[in-house]
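Shown here: the complex without one of its protein chains, the others still in place.
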Amino acid sequence: MSSSLASFGARKIGAALVTLLLALTAAFALGHLSGDPVYNILGPLAQREQIDAMRADLGLDKPIAEQYVTYLGDTVRGELGDSLQYFRSNSELISSRLPQSLQLLVAAIVLAILIGVPLGTLAAVKEGTWWDRAASTVALLGQSVPVFWLGLMLILIFAVQLRLLPSGQSGGLDHLILPAITLSLLPLAHIARLTRASMAEVLAEPYIDAARARGLSTRRIVGLHALRNAALPVLTVTALQTGVLLSGAVAVEYVYSWPGLGTLALEAVQFRDYTLAQAVVIVGAVAFVVLNLLVDLLYVVVDPRLR
Amino acid sequence: MGRDADTSAAVTAASRERIVGVSDLTVVHQRRGGGRGERFAAVDGVSLHLDAGEVVSVVGESGSGKTTLAMALTALGAHTSGMVELLGHDLARLSQRQIRALRPEVQVIFQDPHGSLDPRQSVKAGFKELRGLQPQRTSWIDDAGLLAQVRLSPDLLDRYPHQLSGGQAQRVCIARALLMRPRVLVADEPTSGLDVSVQAEVLRLLLELRESTGVAILFISHDLSVVRRISDRVYVMRRGRVIEQGATQAVLDAPQEPYTRQLIAAVPGRTLRTAQVAA
Partner (left out) sequence: MSATESTATELAAVTPAIAPSAATARRIRRSRAVLWLSLPLAFVALVVIVVPLLGVLPDPHRQHLDQTLLPPFFLDGGSMSHPLGTDKLGRDLLSRLVTGGRLTLLIGLVGTVVAIVPGTLIGLLAGYKRGWVDTVVSRFIEAQLALPFVLIALAIIANRGSSLGVLIVVLALTGWAPCARVVRAETMALRERQFVLGLRAAGASSARIVLRHVLPNLTGVIVVLATLQVGTAILVESALSFLNLGIQPPDISWGQILASGREVLTQAWWISTFAGLAITVVVLLVNLLGDALLSHYDPKKRKF
């Protein structure tokens, strides 16, 4: 068994590496094949010499294959190049903003799980009732509301009208509340939907009937059996949600002027700082792939049927 | 291995044309849900043959490799090693195109008749498509006549699969196979999804077709009462291997292997069904 576990792990890691390589290649291709970055940066009025100098500086005068190899080598060594806009190394810039983004992401995920799982469970246990419908409406709304609009509305209500909470910028815990709520909505909706689905499935299993026949209360059944079995799919979705979450985070950071990676990326795009934009893309992709790999491995440790 | 097939089979078999010849066939599958290294032989060194006009059965417990064997010898599935000869052609030497040209000679009927029909196609549209695929082969009979061959009314032509009963659907499948005028019919548990009375009718139909068209039938089943009634020879499979073979009477009345005895013992009410088929 342990050898098959190891081989499973090796396969998953191999697949993750291939995925990562493809994602890195895509990031490179998107940056390099969609037009000459230097021309885009300097604009149509730039002098020939200026352009040539900058191209040489960035290594863009080399053949594309050589650029690609250099890029991969640098990335593997963790060298993400220098920002064209800040004249600092990209990794420095990113690590200075990363903590804020992580804070926001973790807070949002925790909120999403804390609310989404009970909501989905409730809907499954009271399937077909008013509770179920209310939960489903919340979930569907959560998937239909533009995140940034929700952010604006919350600012309008809680910061402008009621003056209860600050409207942005990082600071104390109170600054985190609105952005985290905003960002949590979409994953919350997904988690609630999935929890309801997998919980309903588990509750339909014969062993649940057996437990009921033994006189266990619904609450005990859900707590003892169902929640544990429904947890795995929820875990996967949560990991898959990171991608969605990263997308949402950019908008949310922008709405609340939150000094994280998202605003950094937006600044990069505004100034056509493609090396910085590329660096943020790489960090995002790596985070996503690594997280999903961890969940895959965890999944197998928890559920031996999948080996 | 059991007795020598040829001595116990019908005397005429030796002089008949060989339709299917399989020697030392192995099909390796990856274990479902398993790692890359985990491969196993679903069919393991099987040799068998089927001659013109014969009905030969393959029996064995679930998972013993019957379907895998059938798929490989009809060139619908791949095989790992060994040789498959169809109508004197070695499959390994044929190009994809040649194999496709050969395919209509071998038709297949499956256990689940509804699964064997495209849910979005009426019976008539299905026939039409087959005629389009093989214009020459299929010109021998019209749609109504074809349905009559399988004892179905032409009213069913406009029906969709979900509007057919299991027995009707299975007959439509047989009609579709028949339309191609195949030399071999592979029937993979064609009756196990059907009611007992319908089962008997379908079996009778297969036997009639053998008489009228001379098609050779490879009959796959784990219902030994049916096998006894329908087949000339039988192969017993277990875990991918043929462990016993010979004339049906001989194998079923005096099984050499304990496994075969178990299979026979496992059939409930077999006398009843045999009686129905014979009736």
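Per-chain residue numbering starts at 1, and chain names A and B are given in the order in which the chains are listed.
Operating definition for what follows: a contact is a pair of C-beta atoms (placed from the backbone, for glycine too) under 8 Å apart; a residue touches a chain by one contact, two chains touch by 3 or more.
What you see is a predicted model, and the numbers here were worked out from it, not measured in a lab.
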Among A:Leu72, A:Leu98, A:Ile115 or A:Leu152, the residue in touch with the chain that has been omitted: A:Leu152
Given A:Leu140, A:Leu164, A:Ala210 or A:Val301, the one touching the chain that is not displayed: A:Leu140
Absent-chain interface as seen on chain B, which is shown: 71, 74, 76, 100-101, 103-104, 106-108, 110, 112, 114-121, 129-130, 133-134, 161-162, 173, 176-177, 180
Chain A residues that touch the omitted chain in the full complex: 15, 18-20, 22-23, 26-27, 30-31, 34-35, 37, 40, 123, 132, 135-136, 139-141, 143-149, 152-153, 155-156, 160, 186, 190, 193-194, 196-197, 237, 240, 243-244, 246-248, 250-251, 254-255, 262, 265-266, 268-270, 272-274, 277-278, 280-281, 284-285, 288-289, 292
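The rule we apply is simple: only the chains that are shown with their structure count from here on.
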Between chain A and chain B, centroid-to-centroid distance (C-alpha), Å: 53
